[in-house]
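All protein chains of the complex are present and in place, except for one that has been dropped.
Moving on to chain A:
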Amino acid sequence: MEKSGSIDSLGSKRSSSRQPSVDSLSSTSTSRSDRSAQAKPPFAMSSESVAASAELSPEFRVKPKPAAKQVLRDSDKEEPQLLPNETVQDRAQDVTYFCPFIGALRGTVTVTNYRLFFRCMDREPSFVLDLPLGVVSRVEKIGSASNRGDVSYGLVCKDMRNLRFAHKQMEDTLRKSIFEVLVKFAFPVSNGLQIYAYEYGQVFPENGWKVYDALSEYKRQGIPNESWRITKVNDHYEVCDTYPSTLAVPVNIPDEELKRVAAYRAKGRMPVLSWIHPESQATVARCSQPMVGVNGKRSKEDEKYLQAIMDANAQSHKLFIFDARPSVNAAANKMKGGGYESEDAYQNAELVFLDIHNIHVMRESLRKLKDVVYPNIEDSHWLSNLESTHWLEHIKLILAGALRIADKVESGKTSVVVHCSDGWDRTGQLTSLAMLMLDSYYRTVRGFEVLLEKEWLSFGHRFQLRVGHGDKNHTDADRSPVFVQFIDCVWQLTRQFPAAFEFNEYFLVTILDHLYSCLFGTFLCNSEQQRLKEEIPKRTVSLWSYINSQLEEFTNPFYVNYSNHVLFPVVGLRHLELWVGYYIRWNPRMRPQEPVHQRHKELLAKRAELQKRVDELQREVTNRSASSSSERAGSPTRSITPVQTFV
C-alpha cells in the first residue's frame, strides 16, 4: 500500500474496531454480512439510499436482519461509524430534517470532516441520513420565516436531491450554527482545508492504482506494430499538458512534426490513437478542433498526419472525421480561432457533425430533470415533463454518435478521428462508448476501469472543474454532468445487452456516488500531470481498490464473455429509458417491488446444484452401462451437451 494508513496505525484510532483490516476482509471466517456491514459505511450514501438501492445491495436482502440490527446498535450511540482519520467536528441536538417523502423528522446531526450524519430516534426503526459532504453543491440559509426563531438551511446536492434542515436560533449568538461548520468542511478547497480523500487511509487487499498501465494497455491492443508507435514526446507534458505522457501515433511521423501538429490543434491536443481494430487495423483516434480560425488557416503537417492515420489502415482509402458538435457551433468556433477540417484541405476525409450539444446545455438539461423527478413526480404529465428536459434526447445523440463511429470502424473498416472543441468532454464520451461497443474487454470490470483511466482520466477530462470537488462556487459555468451522462449511456447499453457486461447496475451507481464523495482520489484533479504533481496515487486510495476488493458485489451473474462480439445498440428514443435506479432512487415509492437479484442468485445456485446432480447421475449411468451395454449411456450424454454451452 502506498498510503501510510497501516493496520497498526489504525489500531490506535478510537474507531479502529469498526474498520475492516486486511485480515478481516480477506479471511473466510468473517461472515459475509459482517464483511459488507463493515465495508459499507463509507459507501451507503444515506438510509434513503439503502431503501432505494435495496435491489442493488444484496446484503440488505439476503440477510436483512444483521443489517437492521447493526443500525439499531449504532443508533444507541447516535454516532456514525467513523472512517480512518475522520473526526467529528460538531454535533447538534433537536435538528429537524424535512424529508419530502416522510415528513419532518427530529434528531441529531453530526458533522465530520467527511460526512453529515442525521439520526432520528423517535421513529421505529430509527431514521438515518448519511451524506458525504462532497455531494453538497451549495448550502443556503433560508430566512427564518417563522417567528419562533427557527433557522432553516437548504442543501442542494449534486446527486439529484435537495435536503432541508431547521433548528432553533442559537441563544448564544456567538456560537456558530452546525451548518456553518458544515459549509467549512463541505467546501474544503474554498476554505483552505484538505479534501478528505487525502486523509482517508483505508487499506484494501488490492491496489487500484495499478489497474491501468498505458504501455500494457497499448500492448494488449497490439501497439506498437508496423504502423503505430509509442512516443515519449509528451513525457514531461511539454507538448500538451492535458494529455498523458504515453501516446500512440503513426510510425512515419517523427516527434518534431508531432509538435507542429500539436500547435495547430486546440490546447495542443493532437490526434492520437485510442483504439485499433485487432483485425482490420481500423483505428479510433481523438483530438481537439483544428485552429482554423476566420481566415481558414491550414497546416501541412496536420494534413499529412491525418493522411498517415488513414494510410495506417490498408483496408480503406477514406477517413471519417467525426465532429461531435452541431455544425453551427463548429462554425461559430471559427470566430474564436477554432473550427473544423475543410474537406478541401483534407483529401479523402469526410467530415460528419454529430449534433451533440455543449456542457452548458447538458447541465441545464439535468437541472430540469432534477426538477421533474425530485421530490415529487407529476404522474399525469410525467412523460411530457420528461420529454421537456431533453435529457433522453441528448443520451440518444451521444449513443447514436458512438454507434456511427463503431459502425464505421467495424463494418466500414474505416479509421475515424473524433473531436469536439477541446476534445475532453464529448470526445471522451464518444470514443469510450465506441470502444465499449467494439471491444469486449472494456465490458469487464477491470476493462471498464482501464477504459475510464485511459479515455477519461489520462486524456484529461477535467473532473475537478466539471464536478467542482470541495469548491463552493456552485455557479461555476465549467460544471457539467458530462461523466454522469456517459455512465447513463453505459447503463442504456447494459439494458439492451444484459449479458454482455461483467458489471452490474450497482457498479455504475457506486462509480457515480464516488465521483462526488471525495473519499477516493480517483476523480480528483483535471489531468494526469496534475495528479502526478499532487501525488494522488501516493496520498489517496483508488476507487478501484475498494471495488476490486469486493468484486462479487459488482458482478453481473449473467455475464457471458462474447469475445469479439460488437454491440450495436438501438438508439431510438422508443428504446431508451430513464435510469430510474439512479435519478429517482431517493424516492421510496420507486423502491423495486422484488429483489430480482436474489431470484437470479437462487436460480444460479439451483442450476449449479442440478448440474452437479446430473453429472453424478450421468457418471453412474455411464459406469453401469459400461458394465452391461453401451447403448444406454448414449442419449443422456448427448442431451446434456447443450446445457454446458450456456452462461
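Just so it is clear, a contact is a pair of C-beta atoms (placed from the backbone, for glycine too) under 8 Å apart; a residue touches a chain by one contact, two chains touch by 3 or more; residues count from 1.
Operating definition for what follows: contacts and distances are computed from a predicted model.
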Name of the absent chain as recorded in UniProt (options "Vacuolar protein sorting-associated protein 16 homolog", "Succinate--CoA ligase [GDP-forming] subunit beta, mitochondrial", "Immediate early response 5-like" or "Myotubularin phosphatase domain-containing protein"): "Myotubularin phosphatase domain-containing protein"
Which residue of A:111, A:306 or A:403 touches the chain not shown here: A:403
Among A:151, A:331 or A:386, residue touching the chain not depicted: A:386
Touching residues on chain A - with respect to the absent chain: 47, 50-51, 54, 60-61, 64-65, 67-68, 71, 101-102, 123, 125-128, 373, 377-384, 386-387, 390, 392-393, 396, 400, 403, 407, 410-411, 496-500, 558, 560, 562-568, 570-575, 578, 580, 584, 587-591, 593-596, 598-600, 603-604, 606-607, 610-611, 613-614, 617-618, 620-621, 624, 628-629, 631-632, 635-636, 639-640, 642-643, 645-647
